[in-house]
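Left out: one protein chain. Kept in place: all the others.
What follows is chain A.
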């Protein structure tokens, strides 16, 4: 109850940032939806980024989880991600090729990933309407698709495997119907 209430507040906070006309593109926009349960005290102090927070922890090693990205050639890359960091940020810090056109502001679908194990998928908070609106437009959408910017590292998902969907598609093929915009 407590957790979900704060998650909602988090979602709203993110939305307000997005709707603010002068919203800058600072890292504040990466504020993860459900890092609250771990970092609420820190967040109340200041909006430092998740990555910075992780380094303030005394036992850094314990606060990292293992994440594996599988790219569209099937190549795997295992990285350690600090709790509280989004998968989009983690990918970029580790040179994993995951697009992030809107830099985590929930305005595009380029950081689309597929959670490879449904059990892990079920451990994630449900996507918000806003995330679903973006997933509508993602290429190769699957039952366990999420946006990388909305998956936040937490100990429950230690070991999660994320596939970056294959982008190959023949646009010129006869009969191909592009999605409406």
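Everything below uses one rule, namely that a contact is a pair of C-beta atoms (placed from the backbone, for glycine too) under 8 Å apart; a residue touches a chain by one contact, two chains touch by 3 or more; residues count from 1.
Just so it is clear, contacts and distances are computed from a predicted model.
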| item | value |
| --- | --- |
| Options "Proteasome subunit alpha type", "RBR-type E3 ubiquitin transferase", "NADPH:adrenodoxin oxidoreductase, mitochondrial" or "Origin recognition complex subunit 5": UniProt name of the undisplayed chain | "NADPH:adrenodoxin oxidoreductase, mitochondrial" |
| Touching the absent chain when the full complex is considered, from A:91, A:106, A:124 or A:163 | A:106 |
| Residue in contact with the excluded chain [from A:79, A:116 or A:137] | A:137 |
| In chain A, positions touching the absent partner | 18, 21-23, 25, 99-103, 105-110, 129-130, 132-134, 136-139, 141, 167-172, 178-181 |
